[in-house]
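All protein chains but one are shown in place.
Up next is subunit A:
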Amino acid sequence: MSEMSAMTKKMIQNLAEKLCKQAKHFNKTEAECLIRLFNELLEGQTEKRVGLGLDRGKFRNILHNTFGLTDDMIMDRVFRSFDSDNDSYISVKEWVEGLSVFLRGTLDEKIKYCFEVYDLNGDGYISREEMFHMLKNSLIRQPTEEEPDEGIKDLVEIILKKMDYDHDSRLSYSEFEKSVREENLLLEAFGTCLPDAKRTLEFEQHAFQ
């Protein structure tokens, strides 16, 4: 902890300069603000190995409270997506780079990000099972329904019919990309994984004030 909080102004500035080159959507001042915010967030963290960055629980809290995400599984996947070195902690670099797409990503970047989130096992395809898994809570269960999962299965079939161009019962990245380019609304087809405009604005106002 002492290591991070002891970061001098100079160090933050240098770091920000480095990061804002990697994360294209923030300028130097904005990157600085995000680094400071990251440090503030770390201070609340009680865990010893603070040097590694934000842990999963802390990050999920931010996703939920600040960005309005609700689905546990999706939030887990978003964490994985941010955590590019797979060490189960979000480092300051991962934080700034992740937010760059998360808040200000271009459509291309967002398509890539969303596909990564939805490809649960990381095999490069969103399979029928993965879809079912992500959509299983998307319909209100009718008490009268004999087969409550029937609707979900049907919904998955509808999506495959719409997006699975090569009929191999799974979505490749290119299929997903093509569908989203045709209809932007499908970007978050399998669950909300990006903040809405209002939350984005609120966060930026708070962070960059």
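The working rule: a residue touches a chain if its C-beta (ideal position, glycine included) is under 8 Å from a C-beta of that chain, and two chains touch if they have at least 3 such contacts; residues count from 1.
We take it that contacts and distances are computed from a predicted model.
Chosen from "Outer dynein arm docking complex subunit 2", "GPI transamidase-like protein component Gpi16", "LSM complex subunit LSm2" or "Exosome non-catalytic core subunit rrp46", the protein name that UniProt gives for the omitted chain reads "Outer dynein arm docking complex subunit 2".
Touching the chain that is not shown, out of A:Ile12, A:Leu52, A:Met73 or A:Leu186: A:Leu186 (per the contact rule at the top). Shown as candidates are A:Glu43, A:Asp72, A:Asp108 or A:Asp154; the residue that touches the absent chain is A:Asp154. Within the complete assembly, residues 135, 137-140, 142, 151, 154-155, 158-159, 162, 183, 185-186, 188-192, 196-197 of subunit A touch the chain that is not shown.
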